[in-house]
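Excluded from the complex is one protein chain; the other protein chains are retained at their positions.
Labels run A, B and C following the written order; every chain starts at residue 1.
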Amino acid sequence: MAELAGVVAEIAAEMAARVERGQVASYIPELSKVDPRHFGIAVVTMDGQSVEAGDADAAFSIQSISKVFTLTLALGARGDALWRRVGREPSGNPFNSIVQLEREHGIPRNPFINPGAIVVTDAILAGHAPREAIGSILRFIQFLADDDSIYIDQAVAKSERETGFRNFALANYMKSFGNLDHPPELTLGVYFHHCAIAMSCRQLASAGRFLANGGRHPATGRSVVSSERARRINAMMLMCGHYDGSGDFAFRVGLPGKSGVGGGILAIVPGKASIAVWAPGLNANGNSLLGSLALEKLARAMEWSIFGR
Amino acid sequence: MAELAGVVAEIAAEMAARVERGQVASYIPELSKVDPRHFGIAVVTMDGQSVEAGDADAAFSIQSISKVFTLTLALGARGDALWRRVGREPSGNPFNSIVQLEREHGIPRNPFINPGAIVVTDAILAGHAPREAIGSILRFIQFLADDDSIYIDQAVAKSERETGFRNFALANYMKSFGNLDHPPELTLGVYFHHCAIAMSCRQLASAGRFLANGGRHPATGRSVVSSERARRINAMMLMCGHYDGSGDFAFRVGLPGKSGVGGGILAIVPGKASIAVWAPGLNANGNSLLGSLALEKLARAMEWSIFGR
Amino acid sequence: MAELAGVVAEIAAEMAARVERGQVASYIPELSKVDPRHFGIAVVTMDGQSVEAGDADAAFSIQSISKVFTLTLALGARGDALWRRVGREPSGNPFNSIVQLEREHGIPRNPFINPGAIVVTDAILAGHAPREAIGSILRFIQFLADDDSIYIDQAVAKSERETGFRNFALANYMKSFGNLDHPPELTLGVYFHHCAIAMSCRQLASAGRFLANGGRHPATGRSVVSSERARRINAMMLMCGHYDGSGDFAFRVGLPGKSGVGGGILAIVPGKASIAVWAPGLNANGNSLLGSLALEKLARAMEWSIFGR
Partner (left out) sequence: MAELAGVVAEIAAEMAARVERGQVASYIPELSKVDPRHFGIAVVTMDGQSVEAGDADAAFSIQSISKVFTLTLALGARGDALWRRVGREPSGNPFNSIVQLEREHGIPRNPFINPGAIVVTDAILAGHAPREAIGSILRFIQFLADDDSIYIDQAVAKSERETGFRNFALANYMKSFGNLDHPPELTLGVYFHHCAIAMSCRQLASAGRFLANGGRHPATGRSVVSSERARRINAMMLMCGHYDGSGDFAFRVGLPGKSGVGGGILAIVPGKASIAVWAPGLNANGNSLLGSLALEKLARAMEWSIFGR
């Protein structure tokens, strides 16, 4: 096994030099302004190391990575009853597909495609005011990362709301099947805000530690979720965390991970490490091109694949 | 961590006593005759233990579990070029669905759904006589298991051929897209025969060892596949090994596994163990009901989940 | 050929006595209150006869029948450019399906399924205030029927708005593909209002006369649309006017027709007659059960099928 700091530095240098960097997400105007030349990486190991490289302290829009944290919160609030409203299977379709919803009567396939994450957000809202729900999600992430400076980028939230017709379609569609408790615009208000949370790689890797650590907050030792629930969230990340590119990510990287269209990926090495990478350019499946590549190289060098050495 | 032999014995006793045992597969007449009261389990660890319980020495039809071995063979013969003819993503559809083939122009989603496995078989056939291809698959499995008594159940093969109209449909459909090199009836002849291989849990657990052992045959130390390829086959098993119940299996068991409608499951604990279970009754997704449950209990007791302890 | 008045009276008597009357639409609360025992019929012939029977003067919610009139208006305003935003093919799917919209990139299959009619409404709106657009649709229908007492049932419009999540989903979905010029809630506001127009069979048969009369208003002789456009609207009615039961309606009745979930059907005998029937109970495809049957009997008795005597 190689030495972590050296590996990370080498990967960061290689990624900085790459010419082919993918396409920055354009469907949200605010995201399209991001410079594709960014690359950041942060690794926190369970034995106490922290290694960063590149733009590890620059905040980016975590987008769908927030779905890992909202799933955690919703499972805490609702327990396994949540699984009556959302499935646990890969979708075999793009992240914003509406086809399966029709075939499966408004029950989304998993919590990491858009309709599934909207249901999860609806479960967190639970009759509270949207503002309160947004606050509780943000505070939960700040707590996990031990960092109160994490914030919501209001310009991104506003940009999503104004152009998120597909998400309005998905939410209204599920509402028509009775799988949304609140008016679609309220649930989506919360959804757009948690997708607009801005974090750095350093903060994101910190926030993911509990999933690598059997569900416990490493700093305090306090249990965030049970070890079984942590394993299960990791399983969902592996199966569904990269939309219709999840199989390829498992094949090449071999780690539970969740990507966002902002170009970030959170990856978990169970028992060993929490990793965050950020490179804004995306591949055809909407996952960070260089982020995936960096994780592939890191997992190989460190022999971290969960599928064997 | 519990003691393996005790855990296995306890699980076998519990499974033997279960009343709800699922439905034995009925679509192939030969399979429908199997007694649902069977339960067998065999575990081989990388440190040399072998533990069996129940009907661990009774031969059953491995059916789709054979797809793990044909994938291994085809990757050996064709290398990564194979992935141009078959994808690596979960299908989000039943194992014999033809819908995605239409949408995706004859390229099956992964090597473990029926159309994908038919393409893999076609890649093994490679101009040889069907009889030779069948022989080479059988000998490969005998070699992996160190057991020349493994055989093809000709009555099952014949039964499949006579009732396998859906598979004839899938094969002809892919042929119409040019994704089959041989006449459909030749490729399917080989396919029906390798699905009809009969093995006991003990033999199957032995045959799976190389996947738990970095690609090397444990008895000889000889490399069957590279360690990277072994990891990747494990990843495919986790993502796609249980049809449209793969997410649930990952969620509950947390191990790469491949099921067959004969009621068998091969599961891999990377670096640690190869496991075979057999219980003929199936759940709604076509996977062994008690086999899945037994693996869930075993993985929990032994802390073998790849998603953390 | 039989004598019209006698045929109509006989059919009305038979329909009044039928026990099996189908299911009244329940998805809009206001519609579910309608008594299923109603049956009305009105026929206006091009040679000047008017024959009515049953509840021919009771107002009912015309619902999707309004789509014939909005299509006529939109073609008048936009001409054949409208066909760039909506297709002309039967959908092969339920009226509110969203699947084809995904496959066909937000272009609905025809103007008579819900998404197509929403696009047509959007084309009529054309930057005007919703109130004006609603007014112009209502006035157009009043003009066609020579009857200013036709009105919009505001309770129905309100009921649709409050429960129309599926239509909000469809509209937002098309908006995400750029196939809606206005905010979805504005377009849907107009849509819900024109679906809530209340008319009697007598009024509806009058309003349909121009389609039987080569596009000309029979009272004034004034051209509403060209004869070619009248033929083409009739063709669309035949192909797509009964959702996924259009083939069966053509097979059994053999006339261009448009149904609504309020239980009304407008049918056209080119060159000969305009017919309106109303019976609130629906068949499995969402078309009036007794209305379809009455039209089948009428067309057969009068030898009015467009497919031959």
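Heads up, the rule we're going with is that a residue touches a chain if its C-beta (ideal position, glycine included) is under 8 Å from a C-beta of that chain, and two chains touch if they have at least 3 such contacts.
Quantities reported herein were computed from a predicted structural model and do not represent experimental measurements.
Q: Would you mind listing the shown chains in contact with the chain that isn't displayed?
A: B, C
Q: For the full complex, which residue in C:77, C:155 or C:235 touches the chain that was left out?
A: Counting the whole complex, the residue in contact with the absent chain is C:235.
Q: Touching the absent chain in the whole complex: find that residue among C:50, C:136, C:223 or C:305.
A: In the complete complex, the chain left out is touched by residue C:305.
Q: So which of C:45, C:100 or C:259 would be touching the chain we can't see?
A: The missing chain is touched by C:100.
Q: With the missing chain put back, one of C:130, C:245, C:260 or C:280 would touch it. Which one?
A: Once the missing chain is taken into account, the touching residue is C:245.
Q: Going by the touch rule given at the top, which residues of chain C touch the chain that is not shown?
A: Residues of chain C in touch with the missing chain: 87-93, 100, 109-110, 211-212, 214, 227-228, 230-232, 234-236, 238-240, 244-248, 250-251, 254, 256, 270-271, 300, 305-309.
Q: Please give every residue of chain B in contact with the chain that is not shown.
A: 97-99, 101-103, 165-166, 168-173, 175-176, 184
Convention: only the chains that are shown with their structure count from here on.
Q: Touching chain A and chain B alike: which chains?
A: Touching chain A and chain B alike: no chains returned.
Q: Could you check if the interface between copies chain A and chain C is built from the same residues on both sides, meaning over half shared, or from different ones?
A: Looking at both copies, the contact residues mostly coincide.
Q: How far, in degrees, do you have to turn chain B to put its CA atoms on top of chain C, rounded to the nearest 5?
A: Superposing chain B on chain C takes a rotation of 180 degrees, nearest 5.
Q: Distance between chain B and chain C based on Cα centroids, please, to the nearest Å.
A: Roughly 55 Å, centre to centre.
Q: Counting in whole Å, what is the centre-to-centre distance of chain A and chain C, each centre being its mean C-alpha position?
A: 47
Q: For chain A, jot down the residues that touch at least 2 other chains.
A: none
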